[in-house]
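Contents: one structure, followed by commentary.
All protein chains but one are shown at their positions in the complex.
Lettered A, B and C in written order, each chain numbered from 1.
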Amino acid sequence: MMDAAVFRAWIVSAAAVVEANRDHLTQLDAAIGDADHGTNLARGFTAVLGALDAAGVSAAEPMVPGAILTLTGNTLISKVGGASGPLYGTAFRRAGKALGDAADVELPALAAALEAALAGVQQLGAAREGDKTMVDALAPATRAFGKAVAEGASATDALGALAEAAEAGAQATIPMQALKGRASYLGPRSVGHEDPGAVSTALILGALRDAARAGR
Amino acid sequence: MMDAAVFRAWIVSAAAVVEANRDHLTQLDAAIGDADHGTNLARGFTAVLGALDAAGVSAAEPMVPGAILTLTGNTLISKVGGASGPLYGTAFRRAGKALGDAADVELPALAAALEAALAGVQQLGAAREGDKTMVDALAPATRAFGKAVAEGASATDALGALAEAAEAGAQATIPMQALKGRASYLGPRSVGHEDPGAVSTALILGALRDAARAGR
Amino acid sequence: MKKLINGPDAVVTDALRGVAAAHPQLAVDVENKVITRASGATRGKVALVSGGGAGHEPLHGGFVGYGMLDAACPGEVFTSPVPDQMLAATKAVNGGAGVLHVVKNYTGDVLNFQMAAELAGDEGIEVVSVITNDDVAVEDSLYTAGRRGTGATVFVEKIAGALAEEGADLSAVAAVAREVNERSRSFGVALSSCVVPAAGKPTFELGDSEIELGIGIHGEPGRTRAAHMPAAELAAVALDAVGADLPLDNQDLLVMVNGMGGTPLIELYLMFGEVCRHLEARGARVVRNLVGNYITSLEMQGFSLTVCQLTDSLTRLWDAPVDTPALRWGR
Partner (left out) sequence: MKKLINGPDAVVTDALRGVAAAHPQLAVDVENKVITRASGATRGKVALVSGGGAGHEPLHGGFVGYGMLDAACPGEVFTSPVPDQMLAATKAVNGGAGVLHVVKNYTGDVLNFQMAAELAGDEGIEVVSVITNDDVAVEDSLYTAGRRGTGATVFVEKIAGALAEEGADLSAVAAVAREVNERSRSFGVALSSCVVPAAGKPTFELGDSEIELGIGIHGEPGRTRAAHMPAAELAAVALDAVGADLPLDNQDLLVMVNGMGGTPLIELYLMFGEVCRHLEARGARVVRNLVGNYITSLEMQGFSLTVCQLTDSLTRLWDAPVDTPALRWGR
């Protein structure tokens, strides 16, 4: 069971890990894209922290988890630009919507929220698994989490499975040839590089595992 | 005593030595100018060879030395451009005019022609000795030649003195700060580099010595 | 990295301040990054809005003005703008006859413009989006991101802008924009990479005698690396790529030889001469042209070739008066 504090901690930790990996993400994007993914996400999450602070101060009562994710999504859409802005923004918005007004989030609800996020990304970006995008991290992670939850795993184990599957998914993009996003313009030359969006997805989901663990 | 064949040989040899030193002259000009001196002179002398050939074919009788130098000067003016085109062109034109119609040139006449060339260059370019220009090779060379001739030296010795003084003059430009030409824009940074025009002057006068020696 | 900037983060806003100072005929909202005509919305006229990452100047801000765009939204360098910008621009220039969004085909541009269009629709503004996708270096299929939008965007903005200025309605303006895009193809070549300010180093490295063929406009490497070749051969490579997809023989053409930002004009003219020579040999007629820097990739060296099959009415619209910082004639 995760409360608003855990979700807030997730976003703070995601912002920190994005900032720490800013140059790395940008360099991954330089190899097969346009060298801005780290800058884009760092700009976005900095704005998200500001928005959460502002909302926290003005709100009469603390935001519920769903509201935190919705605000995160809206802010990413408003500040990131590029392909990742609308995609991540939509992912967080859909997840937020799925969580609704609940003050505490159970694992099955979180699993449903992740599925909603994935569906949002795929609906918007039309990428399938294997296209060498963030979907290649988000889809297996969502599946692994759902499976663990269905099998009755603990939060720690389920979130561990989530993060691990995301990381493995990101690494699995290396041999892929990109079919969506900027890397697809390179054709066969996109092979041999890790997809920056898949890596950032793994980082963000890793931050969720860490925040939940610390919140325990 | 030097006839038209010697003067023609001079120009042919000057063209060859300019071509051989084309990159060297351009690199000297890169250091303190605009990296075109070798290209400029090579283009000019190639045109001069063509003009001499054309004139040789069409002329009823062979050209006299003065006409060869005048044609050389006119062609350089028409083909070189830059600072060196009008300056070298004027030098050859003035020398040609000084030699007049004579079929054979005695040493004193050649000395007078060199003085006319130098005067033409200085009238046009207003450079004095020490300004780090071609004048720093041409002036001492003209003086050394005049002195040797006045002292009754042989053609070989007088032309040797000419070429040596020109070379020494060119080398003496290294420590100078340029006051004329493009190198002057560098101010004190022009110190420590040999002036490209002084070097090409030494090459051209060296070609005269060699042509006269070979013609003997 | 040596650039005329104050720091990587302030590049776009600092540059917008300069645009504002240079062009009193433009209204520049530096903070929200929206450039509009100083004259504001034109009542009854279809408005044209475009935008995309910065770093392609003069595209798009340099094309705001009479006969072309009503507004442009620059994103960060090589990053598509956010929906808020396009929404603000759309609201600012809507003259009641609807708004055309000219969108280059990149996932980010398409998605962000799409969100803006939805939001504008929510506010009762009719928006039609036209997507440019002229770059033949990229494979087009349902299963890919499709072709990139490059040089044809300039043609679309000029010609659709002219028709809008004449008072045509939104569907007609959108139709001519689509027509120009369909009749246009591009191919780009890089002699060097460029440095994204926030990245601080070249996006790719090229050897002393290597070039990239089939590049886009975001400093990304192309489809293949090749040995550098003389201009005449490069012209043939570019024309073959374009011509494989668009009939050129015996056509009346609008041809742009565009510099990528770091190529001197003397080389662009030289390239254009070579392109004309090849086209002449194919019996094509270059009846209109642009030679210069119109859609760039920061300081990248290289060029792109864009060719559009003209019709009489497209030629007439091309010739119509235009008065923007980067294109100006007839007024």
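Quick note on the criterion: a residue touches a chain if its C-beta (ideal position, glycine included) is under 8 Å from a C-beta of that chain, and two chains touch if they have at least 3 such contacts.
Because the structure is a prediction, the values reported are computed rather than measured.
The hidden chain, counted over the whole complex, makes contact with B, C.
When the full complex is taken into account, the listed residue touching the unshown chain is C:L268, out of C:A71, C:M86, C:A177 or C:L268. Of the listed positions B:G125, B:G146, B:G160 or B:G206, the one in contact with the omitted chain in the full complex is B:G125.
Considering the full assembly, C:D14 is the residue among C:D14, C:E126, C:E166 or C:E182 that touches the omitted chain. By the touch criterion stated above, the residues of subunit C touching the omitted chain are 2-7, 11-12, 14-22, 54-55, 57-58, 62, 191-192, 208-209, 211, 228, 230-232, 234, 257, 261-274, 276-277, 286, 289, 291, 293, 296, 298-299, 301-303, 328-329. On the side of subunit B, the interface with the absent chain consists of residues 26-27, 30, 32-36, 39-40, 43, 77-87, 124-125, 179-182, 184-187, 189, using the contact rule stated above.
Here, only the chains that are shown with their structure count from here on.
The geometric centre of subunit A is 76 Å away from that of subunit B, both derived from CA atoms. Rounded to a whole number, the gap between the C-alpha centres of subunit B and subunit C is 54 angstrom.
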